[in-house]
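First up is the structure itself, then whatever we jot down about it.
Of the protein chains in this complex, all but one are displayed in their positions.
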Amino acid sequence: MEEEQDMSPDGEERESGKLRVSRRSFLKGMGVSTAAAAIAQTVVPPLEAETVPLVKGVREATIITEINGKKYRLAVKSHWTLLDVLRRELGLTGTKKTCDRSSCGACTVIMDGKAIYACSLLAIEADQHKITTIEALSDGENLHPIQAAFIREDALQCGFCTPAMIMSTKALLDSNPRASLIEIKEALSGNVCRCAAYPKITKAVLSLAQKA
Amino acid sequence: MKPFEYYRVTTAGQAVALLTKYQEKAAILAGGSDLLGMMKDGIEGPALKTPKHLIDIKGIKDLAYIKESPSGLKIGAGTTLHDIIHSDLVDAKYPIVGQAAKQVAVPQIRNVATLGGNLCQRPRCWYFRGKLFSDCIRKGGTSCYAKEGENQYHAIIGSDICAMAYLSDMAPALIALDARAEIAGPKGTRTIPLEHFYVTPETNMLKETALTAQEMLLAVEIPAASQSRKGVYLKLKERQAFDFAVVSAAVSVALKGGTVVDSRVVFGGLAPFPHRSLKAESALKGRELKGAVAAACSACVVGAQPLSKNAYKIEAAKGVLEEALNMLA
Partner (left out) sequence: MSSEFRVVGKPQPKMDAMEKVTGRAKYASDYVLPGMLHLKILRSPYPHARIVSIDTSAALALPGVKAVLTHKDMPAYRPNLWMPLLTDVARFVGDDIAVVAAVDEETAIEALGLIKVDYQVLPFVLDPEEALKPSAPKLFPEGNLLGGAPTVVSRGDVEKGFAEADVVYEARYKTPTVNQAPAESRVSLAKWEGGRLTIWDSTQGPFEVQKGVAKALHIPMSKVHVICEFMGGGFGDKGYPGRHQILAALIARQTGRPARIELDRDEYYVAGLRRYAAVIDLKYGVKKDGTLTAIQTKVFANSGAYAQFALAALGVMQVPMSVYRCANMKGEAYTVSTNTPATGPFRCVGHPQGTFAQEVHMDIIAQKLGMDPVELRLKNYARLEDGDQFRKIPFSSNGMEECILRGAEAFKWKDRMKTASQAGPVKKGFGVAVHACSHGGMMPGMPLSGMVKVNADGTVNVFSGATELGAGQKTTMGMIAAEELGVLFSSVSVTTADTDMTTDTGATSGSRQTITGGTGVKMAAADAKNQLLDVAAVELKTDKKNLSIRDSVVYVAGSDKGTPLDQIAAKAPGGVIFGRGVLNAPTNVFFHGFAAQFAEVEVDTRNGHVKVLKIVAAHDLGRVINPLGAENQIEGGVIQGMGFGVSEDQIIDKASGICVNPNHLNYKMLTIKDVPEIQTIMVESVDAVGPFGAKGIGEPPYSPPAPAIANAIFNAIGVRFSELPITNRAILMGLKAAKA
């Protein structure tokens, strides 16, 4: 059993960038230190950990998820992301992959009313949840007002980030229809537009918020 | 990503049981924005392997909550940053916590990211996160590439062994409120000051927190006494979204008239752990806040040892602290 670790200098200031290690020994690479009981720790009776049966792990599972109002029963591998499943398994290619690392926003979808990055949700985590992608917003030529505003205000250039930008806008306006300029910028701050159509995007969303 | 076993647990005990069995081969899956990114990048080293067992804790009912009691506020580790931001309770009584949460990343991440995930995040050092930099000491290798390398974002304090800068936003803010961390392990739960939750590289260069491989963070408790202090969390960023802190400061002061009775000054981005500046705190103690700003700013960087490209952090730390103290004065 690993020993408790007492990490604090316990009120000692670090001097000259060096930690004064007077009360513990340093074992390179081992991460174990002699316990010093100076820090008060509250210990309560053990959780049922020792008697709890181990939960079974899975490498694949069948999930039930509602996507764009339709219920799906999907066989997914545990290491697939929601983005993989949307694009590859379901052919919903409106949601894009640009960075695949939660740092650009191109994969934004709405889950249970909130904008999230599909690239950092495992598909298996979408079980029992409601997902909305860009494909839900239009019906043939009938466009969602956000889409119409984006066209009217030319709030796009290459269009690759546009579906995600629209989903972030929808998540915002669904919960805050009269969003202020600052709130709009905050809500869209997680959507990078490399073409930098930001001024017209802002104008389009503001026009919707001001009409509400 | 490479395949792994996925576990959906409904109690902390189940999570701990799995951690006890699989230890370093297991990882907690909360929001996933840090963990999945590292797994996709395949970050490995002699002492760091991609986890093969992911324990999804979102199904644990009593892990996401914000509860008030006479002794203070308790926030479950599974609480999303979104919920912390929208909590009237946090906003009214411990606003510095909401300020910090608001500045993390972007809305899409805040919607799923948890308090626990933010407090247990792994370093952002681009050598640690760089697959080709396999000899990184924090991954079990033998050297710190940042020391002589591209260290513009690295530490100016405590960087002898490992120069990474710890960039959690929630940690400095909560440490400034004297928060405590409740940890669950196979032997039960233990609670330690959040300040001691973080370890120095000298103590353990392979991890950032005091958690053993069998433990998980359950909750953070904030003592009611800290409500009496005024606080602010400032984060210097290059871009106004996505970015981790260049330097951040959580400052919490108890004032009587204009005099500082007590204070906490905690920095992110200066050291491999949230750095509490006792020197700045003593420069403030017993003095009129307005008049003590300059002294506190000079004090907070005493002993800093900048690397070749990060001497600016000395100025930045002083500047951020100056702005924070002036806001509280």
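Residue numbering begins at 1 within each chain, and the chains themselves are lettered A and B in the order written.
One rule holds for everything that comes next: a contact is a pair of C-beta atoms (placed from the backbone, for glycine too) under 8 Å apart; a residue touches a chain by one contact, two chains touch by 3 or more.
Nothing here was measured: the structure is a model prediction, and the numbers come from that model.
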Of the candidates B:E44, B:D262 or B:E323, the residue in contact with the absent chain is B:E323
Determine and list the subunit B residues touching the chain excluded from the picture.
41, 106, 126-127, 130, 132-133, 145, 148-150, 152, 236, 238-243, 246-247, 309-313, 315-316, 318-320, 322-323
Touching residues of subunit A against the unshown chain: what are they?
87-88, 91-101, 103-104, 106, 133-135, 137-138, 141, 143, 147, 150-152, 154, 156-163, 166, 185-186, 188-202
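Here, only the chains that are shown with their structure count from here on.
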Which positions of subunit B touch subunit A when the two form their complex?
1-9, 11-14, 16-18, 20-21, 29, 31-33, 36-37, 40-41, 47, 53-54, 56, 58, 82, 105-109, 111-112, 140, 156-160, 184-193, 195-200, 202-207, 210, 212-214, 240-242, 271, 275, 278-279, 303-305
List the residues on subunit A that touch subunit B in their complex, please.
1-2, 4-11, 13-19, 21, 24, 26, 28-29, 31, 33, 39, 41-50, 52-59, 61, 77-79, 81, 100-103, 105, 108, 114-117, 119-122, 124-125, 168, 171, 186-187, 189-190
